[in-house]
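All protein chains of the complex are present and in place, except for one that has been dropped.
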Amino acid sequence: MIAAAGAILRKDLRLELRTKESVPAMTLFTLTVYVLFHFGLDRDSLDGELAAGVLWVTLLLAAVIGVSRLFAAEREQGGIDGLLLAPVDRTALFVAKAAALFLFLAAVEVVAVPAFGLLLLGPELGGALPELIAVLALADLGIATVGALVAALAAETNARELIVPLLLLPLMVPVLIASAQATEPLLRQDQGPEDLARWLGVLTLYDVVFVLLSVAVFDYLLED
Amino acid sequence: MYSKGFRSLALATVVTLATALTLVFFYAPLDADQGFIQKIFYVHVPMAIVALGGFVAGGVMAIRHLRSGDPSWDVRSYVAIHLSIILGVGVLATGAIWAKASWGHWWVWDEPVLVSFLVVFLLYCVYYPLRFSIEDPGRQARYSSVFAIAAGAFVPLNFIAVRLAEAYTHPRVLSQTGGSLPGEMRLTFLVSLLAMTLLFVTLWKLELTAKHAAMQLRRLKRRLAEREVVTT
Partner (left out) sequence: MEPAIELEGLGRRYGERLALAGVTVSLPPGATLAVLGANGAGKTTLLRVLAALLRPHAGRARVLGAELPRERWKVPGRVGYLGHDPLLYRELSARENLKYHARLHGVDSDRVRRVLGAVGMEHRADEPLRELSRGMVQRLAVARAVLHDPPLLLLDEPRAHLDPAAADRLEPLIGRASGRTRVLVSHDVEGALAEADFALGLKAGRQVFAGIVEATAARELYR
């Protein structure tokens, strides 16, 4: 199953590198939203709660774009049939898609987080970087898992572009809460992690529940 | 199939509802601070508990649907969720009224149960567009079930996260929903909860019976139409 997931992932990464559809759009989107927040909030620099909130809401909105495009190649070109006809565990598709989304999010964050530090953040980013990366990693895992599930759920509907944000964003609320709460003390003037373990714990719980759940139900989405 | 015991159920519901109303208006004490409007608590909280219970039950029925492949479990799940969403509107409305009476605002973010309920409600509202935008009936049922399971698992996770966050930003004392209730209020509350639960189950069975009948009718019509095709 892992080998098949690897093959699918490699194919998706190759397609993304060639078409450059998702990652550049998501990255550009986050930068644009930062500018919107600057004008909307009428602030030159943010710190603490406001900074954490803007950072995470922007990332989640960008994730919506990634989720909407996640099965696009299958829909528009290759077809899921190719996978269903192969002697392969169908969970491999879920693993591959979630992994792809995780990597896309990470790629976006490599640009978006420093950009945030540059454009909107008051305090320096450097100090609490390791903790921030830990939060990003766990949050991305949750977003990628639920994102892949939502992408598959919305794949067959006609109203896909509407369903994806409406479905994904409420499901992301616990991730948003935990990530923003964990990040807030990291983005203050007197930065340092506070209760980080608690919020990382919430993220981990969320990730575990949804990974197990998605793996269990994904097969039913591909049947018949 | 569904009418077995329905009459007794409906009767029990009416009796319990009447009892609950009597208790609410005549037995439960008047709240010193909030006055009469506080009694909406006996509607708001049971409604919320039953709605959440309905969502989770819908998720459990969805699991049974996926494992058995029996479409009747999907119908049961759909009706449970559908009724809970309607109750959800009631929860938010009564919650707003109560918030206005207690704190002077139509909405407050301090109440973790109400806030997490709003998120859950927004999520479940997407059930309808998701379900009805899928044409193939088999797929519609399966996808609805997957949603019901994911959303059902989401309910407790969301509540935990919201509760933890509220504890941080608003370390307020818990409202009347938590803590202990004086004897008379507790009795009234429990009876109200029972009445709401029975009402939900009665409506659930009622709607299932109606759907079942409609399906039988369609099936018969279809068979008649097919017979005509064969004989002509």
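The chains carry the letters A and B, assigned in the order they are written, with residues numbered from 1 in each.
Everything below uses one rule, namely that contacts are C-beta pairs under 8 Å (C-beta built on N, C-alpha and C of every residue); 3 or more make two chains touch, one makes a residue touch a chain.
Every value quoted in this text rests on a predicted model; they were computed, and no experiment measured them.
When the omitted chain is restored, the residue from A:D42, A:D190 or A:D224 that touches it is A:D224.
In the complete complex, the hidden chain is touched by one of A:L83, A:A128, A:L141 or A:L187, namely A:L83. Touch with the hidden chain on the side of chain B covers residues 136-137, 218-219, 222, 226.
In the full complex, chain A touches the omitted chain through residues 3-4, 7-8, 10-11, 14-15, 18-19, 73, 77-79, 81-88, 223-224.
Throughout what follows, only the chains that are shown with their structure count from here on.
Per-chain CA centroids place chain A at a distance of 31 Å from chain B. Interface of chain B with chain A (complex): residues 66, 119-120, 122-123, 125-126, 129-130, 133-134, 136, 138-139, 142-143, 145-147, 149-151, 153-154, 157-158, 160-162, 164-165, 168. For chain A in complex with chain B, the residues that touch the partner chain are 146, 149, 153-154, 156-159, 162-163, 166-167, 170-171, 173-174, 177-178, 181, 198, 202, 205-206, 209-210, 213-214, 217, 220-221, 223-224.
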